[in-house]
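Here's the structure, in structure tokens; my notes come after.
Other chains of the complex are left out, but the ones given are in their true place.
Here the chain labels run A and B in written order, and each chain numbers its own residues starting at 1.
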Amino acid sequence: MLFFGGDYNPEQWPEEVWAEDVALMRQAGVNIATVGVFAWSDLEPEPGRYEFGWLDRVLGLLHEGGIRVALATPTASPPPWFTLAHPEALPVTADGIRLTHGSRDTYCVSSPAYRAAARTIAGRLAERYAHHPALAMWHVHNEYGTDCRCDVTAAAFRLWLQKKHGDLSTLNEAWTTSFWSQRYSDWAQISPPRATQYMPNPAHVLDFRRFLSDELLDGFIEQRDLLRAANPDVPVTTNFVQGGWVSVDHARWAEEVDIVAVDHYPDDAGAGAEEQTAFAADLARGWGGGSWLLMETGPNLIYTSGRMHAKEPGRLTRHSLGYVARGSGGAMYFQWRQPRGGAELFHSALVPHAGPDTPVFREAIALGRTLRNLDVAATGQPTARVAVTWDAPSWWALQGPGLPAGDIDYLGAVRQAHRALYRAKLQTDFVFPGVSTDLGDYRMIVVPHLYLVSDEAAAAFRDYVAAGGTLVVTYLSGIAEPDSRIRLGGYPGAFREVLGMRVVEWHPQAPGATVALSADLTAGRWIERVETAGAETISLYADGPLAGAPAITRNRYGSGSAWYLSTALTDDSLQTLLHEIAVSAGVEPVLPDLPPDVEAVRRGDLLFLFNHGARPATVGDVVLPPGGVRIRSAEVEGAPVGRG
Amino acid sequence: MLFFGGDYNPEQWPEEVWAEDVALMRQAGVNIATVGVFAWSDLEPEPGRYEFGWLDRVLGLLHEGGIRVALATPTASPPPWFTLAHPEALPVTADGIRLTHGSRDTYCVSSPAYRAAARTIAGRLAERYAHHPALAMWHVHNEYGTDCRCDVTAAAFRLWLQKKHGDLSTLNEAWTTSFWSQRYSDWAQISPPRATQYMPNPAHVLDFRRFLSDELLDGFIEQRDLLRAANPDVPVTTNFVQGGWVSVDHARWAEEVDIVAVDHYPDDAGAGAEEQTAFAADLARGWGGGSWLLMETGPNLIYTSGRMHAKEPGRLTRHSLGYVARGSGGAMYFQWRQPRGGAELFHSALVPHAGPDTPVFREAIALGRTLRNLDVAATGQPTARVAVTWDAPSWWALQGPGLPAGDIDYLGAVRQAHRALYRAKLQTDFVFPGVSTDLGDYRMIVVPHLYLVSDEAAAAFRDYVAAGGTLVVTYLSGIAEPDSRIRLGGYPGAFREVLGMRVVEWHPQAPGATVALSADLTAGRWIERVETAGAETISLYADGPLAGAPAITRNRYGSGSAWYLSTALTDDSLQTLLHEIAVSAGVEPVLPDLPPDVEAVRRGDLLFLFNHGARPATVGDVVLPPGGVRIRSAEVEGAPVGRG
């Protein structure tokens, strides 16, 4: 059964509204409600005084209505009283400014007082509800990611560093502290990155980001273990959040949750919303090892360029089924009912301010019906023959100081690679060479901006190619060891051997620059002086400062081949090139001859067809109305869904 | 008699300059000087040591010269010694940074030490000068508006909240503190909005802005009462400042001053300067209940886009007479003589660095002559049949967090409505439904972005329409109750009944978007999904995501009609539409067939004609030279003025 539902915050409403909520949920086919995410100040209005009665009644009502519950621990937002009791547990910025309550996420995860308070409230919930019949899963915290630079954090950071580096001289070496006289002679001299005169040390910044991810993970594990202990049968998760600045390494965290749950909010109101949906879902499926759950998205809004874009009719349906097609165990939203106040009072909800007699709620009813009729459990998961690499530490390193250009964008590069494959109708997975050197049995792996690569991962890529795989490496890959020290002798360091070439100079170009390549390709923004050493040149720079020099190379290595892209290709050129490479690697699209606006996804026996365009589209014997969706299986022809 | 003069700061100059000042003032016809606004450190150079001798001499010289004095209390800028004596009385930012002296306005209005010091210096001035023959009025402080987030402010804020909300549970309800676990269990947990992790609570922010306005008003009242006590015959005022971020609710403050005095600096060097002048003057007149005084403007500059635009010849005259035409009791400037140093050393003055033999001073002499010849006291005030609403708390709410679009602009919307009426040559008033439900006897009221509306105000609008009035409501009106909680059931909440329609979805558009409407109208930036419920559709969306749906509606209600504009019309479209509505409501322009560049204003018997264009213009038998002004009355044909 697919989950359909989302965040339900009855504490925002008088009790008389709750019955209407459950009735409307039933009308829409909602079968799960995430409860209690921000309820700490209602559950424990004063230190040690608990009010569980209302939650008992809410869970009872939901249970009676046949709606299951993802019960949250409310630890992402301590109540105001916590600030007064433990001012030292509030987060501090790099400038030394101590933040206060009045929003959310005002805690320092390294603070013993915070951790104790979190354990206590989680423990109380576990004690009371671990065997509640409505309980479907535990939802720990919310979107872990809060940063702090306080002295308590500093102490925790030092312990983490000691564990990682062992002794100071190793750390000094790894961080190249001789640069700018930063050599540490005592652990006490090390703090989180804080306001300083000029650029900080990139290795220091990177280690702090790794520490923060681990420290937050400790906070999660502590709660998870406590909840598991109360009832080992209830799965425990926390909602991962995707976005432009992410503090945790989800690929590592995924090993610690019972199910990967993801919040996803696209930030582009155009076709990018659908492309981001596919990207987010494929990435989440990768983290989850095949399965995952969309825990939150906006029912009827896309935050884009400072405004809340309302979705066009049918788009809620297409997005929701898009996540499901790509493996999600359901479709869940933030939030059920639009509140009368609070910071997100205009964030979209299934029941908006105008009430249930509205387009969004009507579409939700139809969507609930469709989801109810889908039997995905029986059909398995999507499969792919192409993979793209994802590595949070490489991302963090490329968000750091001192880089050769200000517009380096790891997330953008990975998204672009995925988008090119998406537009080429190639079903795509993700692999995580920073976490596992198992590269699967893909026919083709694309490696965008994989800045940090360990020797082990480099060997795995070589083995993969030697065994017949096709590898496509882009610039800014293989540059550094995992501790961020540069690999000498020419970029892309770790990949030089498999690629049969090296780079002797980077030439970052001005934003908006265009560079022509041979083979009808176009690039911009970044070019490199490449020297081949065994590789053949597939495409040359046709103009610009490196005219005549190699731009794209291919190296036969063992039974496979390894491509190097030394430049930032345009979307069209990258799509063309990756499509050609895929064809040569024997990778085929989901369906042949799909129209441009049609997205096709196979999940087991099911075939999902989405028409994202404004005109009807034909796929075989299926006619898709504008904005329409069809779901087919070998056995059963699915009913048309969406607004068609 | 009209006032003509402005800020005079003799303390910036050696005493030998003062006699020349008075001689030049007499030459220019200056009849009032605002003295002492920033003189605290000269009046009380050390704590408790006063130097009044120089001020005695200045007032004596002015009095001998026939120049009256608006004597200021210098409390807007405590001297440096105050910082050292009372560091706790300095303002603190939301980040916790305590500001220091070295500029101006460095005080926390909630600080007992500051308030005591302010009372003392004001009391000394009252004692010494309350019966001085030159004294025309008291000018308390300067441009009240200083913000502070310190702990002393926090305590005052809590008292204000207790008075407003009574108990914490009411406050928790009003602020929807259940959102994000913000429920307060002790008043001590409430602070001013301070740096926090993420978006603050909009209701918290709004209440703080209301508190700040009231707190500053307390500071004013304290001084006013003390000055009144010293001589009840001398009017007391303070200079309101208009701008993009205003901390006080002038409509409420207006009830506490003896005359509304306004500082106005347009920020557009083009035709916007004249439109802003008209707007500022009409708004000030509204605050003043018909009368007001222009206390400051720049003689020869317009601050615009980071530069000091020098006014074209004659523009000082046109602006000054523009304020007067719209009801000002005079024309006053900051400042008399351009200083040799200080932060505003290049701010324009009547006597610039180059001395009196300059265009600006020559124009001032001519202007002084014109003002002397005008007998406005006998002719009464401007009258209008159209009004626009103004509501500072709605503005503040729309400057708050969490809004559906980043380019929502309350001030811009009100200015645009006023501009459309201005260009349609319709004399316009303002009404203040947040302060008074008396909506006057206007034939037409335009309601732009009136986000907060009380039940009483909503009823008043209904009654107004029922009784035959024409109401024009724009999007983002009627959304919330005064405490900022959303009115459920569909926007525009408070106006749904009178408008006979509701809005079920907002569709904020990208900046620069254009949407065509039927009836030859054009809009952009904001559209809405409207469902009529009795109203007729006047204009439909002709393209975009809502093509075919209603955009502008009209509802017959009682004897009147109520229009709803669900979209951001262009200037031209809004002017066309409001003009048509005005005609249908029986509102007529000041004069028929006025050329586009000509502004006509009636003040009682006087008719002011301004030619803001670069070519001569003809109005009946009057030929206005480029940039020229004519003032006519039933009795007297005014002499041509300006540069003509």
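A few points about this structure:
The rule we apply is simple: a residue touches a chain if its C-beta (ideal position, glycine included) is under 8 Å from a C-beta of that chain, and two chains touch if they have at least 3 such contacts.
All values derive from a computational prediction rather than experimental measurement.
The complete homomeric complex described by this structure file contains 3 copies, of which 2 appear in the displayed model.
Following the convention adopted for this analysis, only the chains that are shown with their structure count from here on.
Centre to centre, using the average C-alpha position, subunit A and subunit B are separated by 48 Å.
Taken together, the subunit A residues at the contact with subunit B in this complex read 9, 11-12, 38-42, 45-46, 74, 77-81, 83-84, 91, 93, 95, 97-106, 146, 269, 300, 304-310, 312, 338-347, 352-355, 357-360. Put simply, subunit B touches subunit A in their complex at residues 95-96, 174-186, 188-191, 193-204, 401-407, 484-486, 488-491, 502-511, 529, 545.
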